[in-house]
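The next block holds one structure in the form of structure tokens; read it before the comments.
Excluded from the complex is one protein chain; the other protein chains are retained at their positions.
Moving on, here comes chain A:
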Amino acid sequence: MLIKSKKSSEFLESQVTDETIYQSRRKVLKQLGFVGASALLAGNSLPGKAWAESNSTFKTSALNFKKSEYTNVPDKLTPEQKVISHNNFYEFGAKKDQPAELAQHFKVDPWQLKITGEVDKPFTLDYDELFSSFTIEERIYRLRCVEAWSMVIPWLGFRLADVIKKAQPNSKAKYVAFKTLHDPKQMPGQSNRYLGGGIQYPYIEGLRIDEAMNDLTLLSVGLYGKTLPPQNGAPIRLVTPWKYGFKSIKSIIEIKLVEKMPKTTWNKLAPNEYGFYANVNPDVDHPRWSQASERRITSGGLFARNRIETQMFNGYGEEVADLYKGMNLGKYY
């Protein structure tokens, strides 16, 4: 018999709001002609940021997926429109709205994801295999950005653990290193310092093997029932909900099992600000902003009262706290 107890990371009914409210507001505004008028006044930069809706040319497709215990999380989802238009993906520009604008022509097919390194059976997944090799399930996770905003996103994906197990890691495999595609022709931020925020490309990330094997760690291939749009890391990205968003590397081409702790992009750039672990921790502040609370991005404008307290491990302590037993998380931030 399946006894389902409520995890502390699950959401309360009271936290839930409805995406339809957001959409219906937009509809009313459109009917009133406000959106059009404003776009006329302010070009593409102002409220024309309703951009992704009208101008997205990238084609996503519906995915078949299984519902999981993480699917029925009764939290207020961040509206899809916001999830796909508010992105930190410096390869397509350092401003939040640039990736949605500049990534529309990104080619995801053909794609190759290599699983390599300290494994007995290295393998490669091509584009179709990303969606057919493992069982895709839906998981609603909170995403907490190091900049102190957060979202709630229905991801589609599969366990990283299943991918790693298939490759049969050997005893030297202590860490997992990830790499994003490097293609300056397609990713303007990689060739243009102004767009790319001056960080070093390709973007690299890493996890300890036990973090990678944790049940929460997801390789995502979709959101909101469809394949990922490029601004969210198509065709495949990492999702580690108890860590700050920058750990969730996008558009992955290589997963390499390694012996030593791999270098990571933001840690290289500013080691005092961005640690290797990057666990969400309300007690350890970023030098330039407090991490004790966050703003949940939902529907609702300037007056939305959406500041909430940040939870240790983003509320996923039950699942991951054991990984860090005995570690000083102030030092290993």
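Note that in this section contacts are C-beta pairs under 8 Å (C-beta built on N, C-alpha and C of every residue); 3 or more make two chains touch, one makes a residue touch a chain; residues count from 1.
FYI, contacts and distances are computed from a predicted model.
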item	value
Name of the absent chain as recorded in UniProt (options "NAD(P)H-dependent oxidoreductase subunit E", "Protein-methionine-sulfoxide reductase heme-binding subunit MsrQ", "Sugar ABC transporter permease" or "Fatty acid desaturase")	"Protein-methionine-sulfoxide reductase heme-binding subunit MsrQ"
Contacting the left-out chain in the complete assembly, out of A:A161, A:I199 or A:V258	A:I199
Hidden partner interface residues of chain A, rising order	22, 25, 29, 34-35, 38, 41-42, 46-47, 49-50, 81-82, 85-86, 90, 94-97, 147, 149, 193-194, 197-199, 269-270, 285, 287-290, 292-293, 295, 297, 299-307
